[in-house]
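Complex shown without one protein chain; remaining protein chains in place.
Note that the chains are named A, B, C and D in the order they appear, and that numbering of residues resets to 1 at the start of each chain.
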């Protein structure tokens, strides 16, 4: 039989550590699953691929799940890797900003990916913005070059790179603003879940086991991912894995990757308020904890 | 002039018919759900979206159009000048031409930070991107046109010891004209795409619109943007065509005697 | 044949000199820190990186090269066929040609979901992207070439009531040749960029490499990728040139009598 | 039976301009050869193109004997060679296009070029040939298909007198041996009289100035020395002068 495809939305990096760990440690195989992980790139439309049935499981962000629902795409969130969104705003420490509000009301340039829901959220919450905004395409080249420039980041990535080259940065989590979607969420089509809930359960189990391993020891998996992604150095891999630890780890009572209706509802309400979705979305069926 | 315009509309008629057919099939495909609407929105949905968001879309289109005209204008200017230079001094052509190909192959996104740092955020980068992407076809076609100038006519002109400038204006450019116009037509389409990619990088215009819509899975809005960019490209091509007809006005270019 | 090769190397000599000069200036600019190395790596750094990661880079280059050949091959095939069709049936040209411009102006990134869903991850999407981007120049140039066929020669051939196929093979294609070759040259560069952009989306090859390196501050690796893509484009253009020289071998094409 | 029948034929290129060919009526019998005379720009080439079907008739009619159209050949006023084909390849072109390119015919093409004095130029490209040579290649190209009738537009204008005489006699021999018919445009009255069974002379307005049968018991270069021959030539010469005088009186075009 053909393997089931799990489509990532970016290259092998620590944010996907658990998935690669599950593959490496054989948890998929142990759960009678044959999984093929495909990496993504700029603009890889994983959610559309999933909806069109081209892949069986995909990694998307929390807001994408809600938006897809609002547009009639019936998918179910199964495992939310980041309990706290790793999205952040990175600034030069020399600017002396104390909060996100300072950043968006300051002068200079703020780079962020146009159309990201949180940028809309900021525009509403902190209106009117004073900072000049421009698209963010990855990398910190422009950040290094301009002391008055702030930019979006994954706190597990860009700030570490900036510090590695000797910059003094101050980073604010987007979550501080009250906008905190689950991130790096494993999803599948509802049809798949209803047809074989058992397979989905085994999938989530394997992923959870993988993440447990990765959180306790990232080194072996990082080596595997490092072979697949030559652009990232071994140091960056371990630094990044360390930085994301607290964003993924849950309390003793809740399991890794589990979600609550309350948080999904908050997200849906926020997206409705900022006009990213045109109508309310029922969140009770849009996720499933296993 | 009016008659020419009327002829021209008549000539474009088949395209409108074909467009109608295409849109009908498209509508059907989506209505029958052969392709899901979240992948490919129906034409009616695209028009509705365009109509609803018209002020934003129109402003974006204007801004993009402006950048395209700049970029393409520069491409024509620099492309034709470079072609003339390369033609006049073969050594320069042999040395530099291969590197013009570099311009074509370097993904704008890869050098985005450089562009932004040199030209700043906003329009200048967009124009630069439109220029970079659209330079080569004009250059290559004009150069070929110059090189293919009838050697017999060249001999004739040389009899009168023209200045290089006269030779260019009175012989080489006229006889390279069909090549140049084709090059410009190709470049026009590329300038549009160059501007949009530039806007992905530097913000503004249709590019930003598409980029944002893409992140929010607004396929309808993405296609609105694509629609407007195609409209821009077609208007450009038609403008070029009309202009060249007015320029030539029945002169039998490149027709042998 | 060997002599032709030697001439050709001699002809390319100025380009090598120019390349040397360019690289020296570049090295100087970076060494003097006029441009920061994290924006523009020095040539030596690019070469070191390329050398260090050679196995990966070489594998990526091969995979991209393969997709480019596919895409460009299809462009030539379909482009020339469409040009012939449009030339033979003007009504079809008037109806369909404007929509070919659409192909050129739609940003691949905007229709990525459609492409990936139709063609799947990896090579097929990359090839499709290379094809889409490189189709129009060949089409437009071949069509212009066909339309510019000397009407006097056309009259001559018609005397002998040739089959349409004969007319194409023995008159129209030979006389459109300089146009076609220029179109192919333009398309070769575009096919490279098309493949790389396709790889941004669908993964694999140099595109993926650049994409990953771009976000990881590995400008040196980004430029390694850009370098390899330019090398690919130049090799293609040179291959086309050599091939066309072998094809023509001293025949005076388009030279009047 | 008549080979070519022309009735009240007129041609105008644009409604606003005067016709280029005006109200021509003549009949050419099977086997007969026709020469066209007339001042430069009078419409000789246009008439030839009309006969070949290269221009549309504006008024009147042209009737060809059935099947003749398939066995017609044409030599343009300029050589019109294909620049990327060698001398021999140019001559082979009609055979390739009419799909009758047998080995025998290749030999025939070579032989023809030899007859026309181009045996050493088979591999040369047109741009490497002299004007007269190019015209001879064009002639060979028209003859290689073994046509029944051939339309020739000043084919020998670029040849020296000796070559010209040789070509004239070659043409006459084709006529005698193969029954080749021709319609021949020339500016040389002597050539017209020597080659034509019929001569059509046009005036500067494209009208029919004179239509005459020329009848010699036999033709050969010696004929040109006879008083009869020179008398006819002289009479045509006078016609030209008359036309010119009439023109000057009318202030008309040349």
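Here is the rule we use: a residue touches a chain if its C-beta (ideal position, glycine included) is under 8 Å from a C-beta of that chain, and two chains touch if they have at least 3 such contacts.
Please read all numbers here as calculations on a predicted model, not as lab measurements.
Asker: Hey, which of D:25, D:63, D:100 or D:130 is the one touching the hidden chain?
Answerer: D:130
Asker: Given the contact definition stated above, which residue among B:43, B:73 or B:162 touches the chain not shown here?
Answerer: Considering all chains, including the one not shown, the answer is B:162.
Asker: One chain isn't shown here. Among D:27, D:58, D:98 or D:163, which residue touches it?
Answerer: Considering the complete complex, D:163 is the one touching the chain left out.
Asker: Specify the residue from the set D:6, D:37 or D:171 that touches the hidden chain.
Answerer: Considering the complete complex, D:37 is the one touching the chain left out.
Asker: For the chain that got dropped from the picture, name the residues of chain B it touches.
Answerer: Answer for chain B: residues 152-153, 155-157, 159-162, 166, 170-171, 174, 251-257 touch the chain left out.
Asker: So which bits of chain D touch the chain we can't see?
Answerer: Against the missing chain, chain D presents residues 13, 37-41, 45, 77-78, 117, 119-120, 128-133, 136, 153-154, 157-164, 187-189, 237, 240-241, 244, 253-254.
The rule is simple: only the chains that are shown with their structure count from here on.
Asker: Quick check: how many Å separate the C-alpha centres of chain A and chain C?
Answerer: The separation of the two C-alpha centroids amounts to 37 Å.
Asker: How many angstrom between the C-alpha centroids of chain C and chain B?
Answerer: From the centre of chain B to the centre of chain C is 17 Å.
Asker: Could you list which residues of chain B touch at least two other chains?
Answerer: In chain B, 39, 109, 113, 117, 200, 214 touch at least two other chains.
Asker: Where does chain D touch two or more other chains at once, residue-wise?
Answerer: Expected reply: no residues.
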